[in-house]
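Only one protein chain is missing; all other protein chains are in place.
For reference, chains read A and B in written order, and residue numbers begin at 1 within each chain.
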Amino acid sequence: MSSQYPGLLVIVPLLSALLISVAGWVNKRLCFPIAVVGLSVALYASIGLLLRVLAADPALDGGVVLYRLGGWDPPWGIAYYVDRLNALVLVVVSVSALLNLIATKNDVQESFSTKIGAFYTLYILLVTGLLGITVTGDAFNLYVLLEITALTGYGLIAMGESRAPLASLNYVYMGTIGACFYLLGIGYLYIITGSLNMVDIASILPGLYDSKVVLAAFVICMVGIWLKMGFFPLHAWLPNAYTYAPSAVSSLIAPLMTKVMIYVMIRLMLTVFTPEFTFSVLALKTSVVWLAVIAIVMGSILALGAPDVKKMLTYIIVAEVGYMVGGAWLGNRAGMTGSILHIANDALMTLCVFLAVGNVVYRMKGYGFDDLRGIFVKMPFTMIGFVAGAFSIIGVPPTCGFFSKWYLISGGIEAGHYGFVAALVFSSLISAVLFFKLIEVGYYGSGDAHHHHGTAPVSMAEAPISMVVPLLIVAGGLIAVGLYTGDIVTHIIDPVIAQTIMD
Amino acid sequence: MISIKPLLAVLVSLLVVPILVSSRTPNVREAWTFVAASAKFLIVVSMVPAVLRGEQLVYTVAQVIPGAPIAFRVDPLGMLFALVASSLWIVTTAYSIGYMRGLGEHGQTRYFCFFAIALSSTIGVAFSANLLTLYLFYEILSLATYPLVTHHQDAEARVSGRKYLVYILGTSIGLVLPAMLICYHLSGTLAFSDQGFLAGTGPPQLMTILLFMFVFGFAKAAILPFHGWLPAAMVAPTPVSALLHAVAVVKVGVFSIVRVLTGVFGIELLSWLNLGTIVCVIASCTILIASLIALSQDNLKRLLAFSTIGQLSYIILGVGLLSPKGITGGVLHIAMHAFGKITLFFCAGAIFVATGKRNISEMVGIGRRMPVTMTAFFIGALSITGLPPAGGFLSKWYLVLGTLQADQIAMLVVLLVSSLLNAAYFMPIVYRAFFCPAETAMFENRVQEAPAFCVVPLVLTALISIILLFYPEPFFSLARLAAQGVTGG
Partner (left out) sequence: MSEIISSVVAHYNYWIYIALMMIGLYAVIGKKNLIKKIIGVNIFQTAIILFYVSIGAKKGATIPIIHHGPGGGHHETTASVIEASQYMNPLPHVLMLTAIVVAVATLGVALALAIKVYNQYGTLEEDEILSRIRIR
């Protein structure tokens, strides 16, 4: 059974998506339970995989779980490789997707009462795609899954408010071009290596590092992936698409989509084109980090000018993408550790703030700054979650955001890249301004200016318990993950980087 | 010696927060606050004998970053601070009840909750074993005090709250965080040690820059020019100003600087690079300027705020002297100033509760109306000025001895001048309160004190201020142990 985990991880959600689309016609009530079951199995499998990978001896078989799809041996068949890196990402993806699914149940049922089948089908397919991208060891298979994720994402985003279809359409253009670039890069890799299997490519490449084709392949792949993750200045599609999407979709896509793309980037940098090529042969390291610096600074500044809460959060994502790209490209252990750690942490904290905003939208029917007036009195528990997420994004210890920022900054210091250090500090300060702006609105606008006369009369209008509990679980998770940073780094991230020699 | 007590001391007030939120009546809520405060005090006190014996209690909570776990370590310096903060919390709780009920303030549950969180983080700072842990609790304290500072939720509170955050968060993220990371990069550890861990790790220029980053970065110590938040924060209810802005928050800033100077840089490195003098100069500028500004204040709480700014720098000055006596005096001043200044704030609050007056010009003849309060005020003022029979005399005495021991005559002059200035801004208040001509008195000749919950605490702290001169234990032993530890003498 446990040897089938990688397969189950993708097959079960895929089948449950098909089942949901059928159930949508028969009995709409069945859709949600099927989705929960599908994702629970995925979660179970990914935790099982993580435990298996952790138990595996890195010296023996590289600590990698290999799964042959359809029984074909690599490099001919499609192989799934699971090491500690993608096991971590798998757990993050499945946990976030499942929590979000449960948290947004009420919202989805009220907003899409007639389209529940379609919604959950797309939802589960999207998660399937994300899990597939993470687990696959085949470069072309990754492209297909990338497009599955993207296509379902377009559909989900377009289900949002009135401006959503246009935003989604713009996302289609950019997303497709990004994926095409990736495909083109893979094509070049195929020309020179004759293989599509990542491990196989990695074993063939070392003799070919001088080849211009390899260089072209690498650069084209990177551009494609940067487009997909919204790396400044290729981010233009991101804010609108994530803002106008329904809140249940925003809180799924915003935490996971960009983070999985970062994972793909790191996978290409570490596994396919070994760090030796990425950092030593190519002279791109410093320039990419400077690009990341610009991304961080611009993301933060644009967030300052954002007209509403969701837009603001999406620009913060643009800045966070800069964190991770920059950290990964610093070319040292601390930076890469920070980047990988931030994949998990940023997914959780983005999920946290978007879930909180989702709750606010559910009650207040809007996400403008004015809708937050007096929100601390109206929705205290939601705001506890929101504040926890906000503190994590600002980087207040002991939330997890602090620790990944710690590694990123110390990576910057180690590499002597003080521009990156300054950008991170700047962005932390800006996030503090941004979130305290919101907190201020929520804290002062309670309408009880006559404060010397007893308790405030504003009544509570908290979101349903099924929406609040997952949010608080995520908020607690932020602190828990923060306190377990040491274990995550030593047991999961260190071996990943150790395998690929980098100092 | 591994002991879970430091963790318990930190957590006890945090654990009580859910109970406070869910308690039905104010009486239950405040009873629980008392329970938490007493429990915290008892836990802290129970560790005193071990610390006096020279043992260090340590406890590691989580291994988050190699060389920088979240860990606690109880040493004489931290113990002294924890003792001051936790004992005064009990008194302040009593005073809060009187003050908040007396004025019918809103949001009292929130008030007591955040107070508890703030105290947790104060103790956390006191007991932190390394810079990371210290930073962690320092930040939590900044955030937990925001709702307290802006308690009134009006326009004025909003402006002050912003100022508070800009100064405190801006400096801690902008200066302390990078400085801490540079330290980590240089030495691979952040654990405080008696000799410091930075010696021999980097060029002198870098050390000087780091020193500036730390001294100004801990803006809670209100060193000029990062002092602006403290007068602004006086919009908070008086108990908050009393405990947090005379004891907990500002002392956390000073404590952090002292810790960094002694535990990160180390006295040897500081004296080798002559950085102690820089610290002294920064501190004495703050002392003199703040005292001069205080002279011109009419709002009593603002005057006290500027007085606090000056007094805080005494502590830093004492440590900056790098002489055993100076450090003893500086550390002892943490305790002496706390008891004296909290008395003064309690008095200011009691006057406000009883008469609604905030300005000194409106307090002529108030001594006849509120004799107990104003007597306590007099004792507090004596302690701050450094005159017997109040405890402040002892710490100032050691500071003066410290300047002589370090051959810093200029600093001696600074101390004496500022003592004169202290007297100049405090004594007229007392004089006019008691000895004004009857026709200029603004109050009827009738004794009417604030509620007992307000008066008892301030009498208590005033008495303690006096007792501390004659029996300054265990603070004196702790201060001496702390000085011995870091100077190795």
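Rule of thumb we're sticking to: a contact is a pair of C-beta atoms (placed from the backbone, for glycine too) under 8 Å apart; a residue touches a chain by one contact, two chains touch by 3 or more.
Please read all numbers here as calculations on a predicted model, not as lab measurements.
Trainee: So which shown chains sit in contact with the chain we cannot see?
Mentor: Spelled out, the missing chain touches these shown chains: A.
Trainee: Which one touches the absent chain: A:101, A:172, A:292 or A:393?
Mentor: A:172
Trainee: Among A:8, A:53, A:133 or A:183, exactly one should touch the missing chain; which is it?
Mentor: Residue touching the absent chain, from the options given: A:183.
Trainee: From the list A:5, A:154 or A:406, which touches the chain that is not on show?
Mentor: A:154
Trainee: If the hidden chain were put back, which residues of chain A would touch it?
Mentor: Counting only chain A, the missing chain is touched by 140, 143-144, 147, 151, 154-155, 158, 162-163, 165-166, 168-169, 172-173, 176-177, 180, 183-184, 187, 190-191, 196.
The definition used in the following text is that only the chains that are shown with their structure count from here on.
Trainee: Considering only the defined contacts, which chain B positions touch chain A in the complex?
Mentor: For this pair, the touching residues of chain B are 61-66, 69-70, 103-107, 132, 135-136, 139-140, 143, 147, 150, 152-154, 157-158, 161-162, 165, 169-170, 173-174, 177-178, 181-182, 184-185.
Trainee: Touching residues of chain A toward chain B in the complex: what are they?
Mentor: Within the complex, chain A touches chain B at residues 391, 394-398, 403, 406, 409-410, 413-414, 421, 425, 428-429, 432, 436, 440, 443-444, 446, 448-449, 451-456, 482-487, 489.
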